[in-house]
Structure formats: structure tokens, C-alpha cells
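Read the structure below first, then the notes.
Of the protein chains in this complex, one is absent; all others appear in place.
Here is subunit A:
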Amino acid sequence: MTPLLSLKDIVTKVNTGTPNEVMILQHLNLDIYDGDFITVLGSNGAGKSTLFNTIGGGLPVDEGHITLHGKDITHTSVEKRTAFLARVFQDPKMGTAPRMTVAENLLLALHRGKRRTLRLRRLKQQLPHFKAITTTMQNGLETRLNTATENLSGGQRQALSFLMATEQRPDLLLLDEHTAALDPKTSAELMHQTNERVTQENLTCLMITHHLDDALKYGNRLIVLDQGKIKFDVRGDEKKQLTKEKLLSFFDTIE
């Protein structure tokens, strides 16, 4: 089976050509298959965010190749990659347009990766659909469709970001600690909703988290990044049998 997305021998450097040059991803290899729900663990500076930026196209790759369905996308721009890729950021402020309404944000994301033309936006026709999908988040978002997103709570904003990322089914969903900025209860609720949606729709997903419990509980594959390489990669039954103690002892061996 060809992987959905394949990273081959990826090297990503920052401050290239200066005395401060640092190699963040060091010949990293990763194959992501259709239906993978991968939780990504790693200490600060391990290269998790760099991995996401490399997949997203925000950081140029210094060496190696990225392929999607076998097609080389190493040099494809951020905007073009959004045709198959959706992303939820850690910061609730980053994923939504603050002065536009919830419905307007949803409408913008509905056209993710498509050409924006001079056709009228037709917001009204979409409202029933938006009402339906916001209701599934069970946090009152459906009553705030005409509210500017800057007036939403952090939890509602993140739920909206998540909906925006998934309403137009992406081939690959990147969740960058998307519940980290929320209080424990709201965080748990969004995590639950995330899991429901990803498993029901069989989305392929990479999720960075610092919660070992979440990393163990959710997903069907777990990887650990350290010093720009994937040091640990388990899936299926092997992942189910993994315990927090085993993970912690593994972390001790790499530090």
C-alpha cells in the first residue's frame, strides 16, 4: 500500500548559512497511511512543530522529499497544500478571523484550497448546514453564528477552528496541541469531539500533544520525536498495550 504522505530523509535547518545554523529535522523518515490517527509526543525542541511546518509547507526542506499519494510535493506552496491539508493551531486566536462572524469563518473554510472567484458568497443558503455542524460541538456555538469570533470564548473558538478544518474533508488533518490553551474541562470536551469526528469519518490525522494520557487513549498509532528523528513508532495492538509507565521509562532512556 502506498502511503498517503511520505517524508523521506527530511532535513530542515533554521538560520541556514549563518553561524547559528541548527538542524531541526535530522534525516527524518515517516510514512503516514490512510486512516492513521497518530499522536505525536516529544519534548520541547524535539522538532514536533517543525515537522508540522514542514508538512504544511511553511518551512522549506533543505534535503529529502515529501510525497502525497506518490506525487512529489516537496516544493508545493502553503496555499496549494491546503487543498489536501487542514490544520488547527494551538493558539485559539490563530485559527479564526476575529472580526468576521462564525458563519463567515465557516464559509471561508468551506472553500479551503479552492480558487476564490467573483461569485457571490451565498452565506444565507449555507446557514442551516452551519447550524447543523456547530450543534454537534455541544458548546452553544450554534447560537452564535452571527457573532464576531473575537467575542467567543477560547473553547468556542477552538471548536470553531476544528470545525473549519474538518467541514471540507481534508486528506490529512494536523492538530497542533489544539486543546493545550483551554481549561481542563473544555480541553477534555474538545478532545472527545475530536476523537468522535476523526474516528467516525475515518480521517487521517496527526495530533501533537503533551498529555501522555491523551496520547495513549486516542489514536491508533503513536510516535515519539527526539532530536529531529522519530525514535518510537507503535501502532494497533502494540499501541493499545502501551502504558504510561513504559512510555515514561522510554523517555528516560532518550534524555
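Here is the rule we use: contacts are C-beta pairs under 8 Å (C-beta built on N, C-alpha and C of every residue); 3 or more make two chains touch, one makes a residue touch a chain; residues count from 1.
Keep in mind that, in the parts below, contacts and distances are computed from a predicted model.
Chemist: With one chain of the assembly withheld, which option in "Abc transporter, permease protein", "Chemotaxis protein CheW", "3-isopropylmalate dehydratase small subunit" or "Glucose-6-phosphate dehydrogenase assembly protein OpcA" matches that chain's UniProt protein name?
Modeler: Its UniProt record gives the name "Abc transporter, permease protein".
Chemist: Sort through A:16, A:29, A:146 or A:249 and give me the one touching the missing partner chain.
Modeler: A:146
Chemist: One chain isn't shown here. Among A:83, A:188, A:212 or A:242, which residue touches it?
Modeler: A:83
Chemist: Going by the contact rule already stated, which one of A:11, A:100 or A:212 would touch the omitted chain in the full complex?
Modeler: For the chain that is not drawn, the touching residue is A:100.
Chemist: Of the listed residues A:112, A:131, A:211 or A:231, which contacts the missing chain in the full complex?
Modeler: Residue touching the absent chain, from the options given: A:112.
Chemist: For subunit A, enumerate the residues touching the unshown chain of the complex.
Modeler: On the side of subunit A, residues 56, 77-80, 82-83, 86-87, 89, 93-101, 104, 107-109, 111-114, 116-121, 146, 148, 150, 164 touch the unshown chain.
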